[in-house]
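Everything below concerns the one structure shown next.
In this view, the complex is presented without one of its protein chains, the others remaining in place.
Chains here go by letter, A, B and C, matching the order in which they are written, and residues are numbered from 1 within each.
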């Protein structure tokens, strides 16, 4: 069984909707998808997943403190996530408002865990991004992203 | 006399329009504004300016090669630009398409020159960004950015 | 009176030593220096300072959660810090271990607040960095950085 954990922080519901769209895309790839708020996500949840996809609203250009806490706590399992697949998604209030640097702050943490990260040539390059409430474009990008991550997770789990 | 050099690369005209809007904003602040294509900009031009504002389209997530060449060449004057004011602007094809990381690639180069960089609390945080052709929002942000940079350049030149 | 707040997180004492060295450099520039642990730093402390210098150990490639919390909380004063001077410093466990991206995560937050950030042509470009316990090089860079920040804060306060 290949599992994908999608863990997110959402105050306004925007990042949550992105998480659900990624889950929708990943379903049907053969992955077992677990959707969880970041506050309820434990380090053991991370350890139990083949793919870890983390979403955050943009707070001052990087992942929110509540998201960072989980990653900081995960240091006690440092090295155990090596070779797993990772992904990132972010919502922000405006264009040029820090969503790309938020994605990168997550991607950097995943790479430091020794994880594998996948880019996208056609959709949001570092991961899907929504400006305010996810519009049709953002929702579609999330679904595509979830599908691709699911397929790669299955391949990597072999 | 306080001078602001706005140097840009533009294939489609989008980044050029941004440059002109920044120039419009800076005019009236007391700065002498020089608008120049990056291919015609020399290291001496950089050396002669109190404020240096660099614009690039987004090519693979960072400033275009033609923009980077000028910065790489500027190493022969390394240290001479310390304390000057710097700024960045970028156009890109899509949201989440690398414009923020393009801005940061420019900002990083300016900081390495020992320059001073100004953020924005209300408009494009790291500098103005356009998605495709600059729309009214982008044009307005460029004008605001130019005005603020001009005012700060005047203050720093005292 | 021009004040510089140096706020830091330190578990091992390394980042604290860096903070003290920056303070040492800033003393004598005419700035009143306030040295404070991040856990004791309030948003009002940020609001009361002309220059804000933030230090963090490198946790997964960006500032530690405890540092991010203060910045996330500062959103209630968003816009009020515009035009202030900002700076960053970081310690890390190893070379290539994420200290530069930690500095940038702080710098990005400062820019989003509309603050002004100063680079360095000769010492740690985005701010001082220590690998493990600050050695002589790191201590010296911190002192130089503090001195330059203090001088610029004085100039900007005029």
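In this text, a contact is a pair of C-beta atoms (placed from the backbone, for glycine too) under 8 Å apart; a residue touches a chain by one contact, two chains touch by 3 or more.
The shown structure was predicted, so the numbers you read here are calculated from the model rather than taken from an experiment.
Asks: Using the whole complex, pick out the displayed chains that touch the missing one.
Replies: Listed by label, the shown chains it touches are A, B, C.
Asks: For the chain not shown, which residue from C:25, C:114 or C:128 touches it across the whole complex?
Replies: Of the candidates C:25, C:114 or C:128, C:128 is in touch with the missing chain.
Asks: Which of these touches the unseen chain: C:7, C:50 or C:99?
Replies: C:99
Asks: For subunit C, enumerate the residues touching the unshown chain of the complex.
Replies: Against the left-out chain, subunit C lists 61, 94-101, 103-104, 123-129, 131, 137, 141.
Asks: If the hidden chain were put back, which residues of subunit A would touch it?
Replies: The missing chain touches subunit A at positions 78-79, 81-82, 104, 107-108, 110-122, 125-126, 152, 155-156, 158.
Asks: Touching the absent chain: which residues on subunit B qualify?
Replies: 59-65, 68-69, 71-72, 74-75, 98, 101, 104-105, 108-109, 111-113
Here is the rule we use: only the chains that are shown with their structure count from here on.
Asks: Indicate the whole-number Å distance between the mean C-alpha point of subunit A and the mean C-alpha point of subunit C.
Replies: The separation of the two C-alpha centroids amounts to 29 Å.
Asks: What's the distance between the Cα centroids of subunit A and subunit B, rounded to whole Å?
Replies: The answer is 32 Å.
Asks: Multi-chain contacts only, two chains or more: what residues does subunit C have there?
Replies: In subunit C, 104, 108, 111-113 touch at least two other chains.
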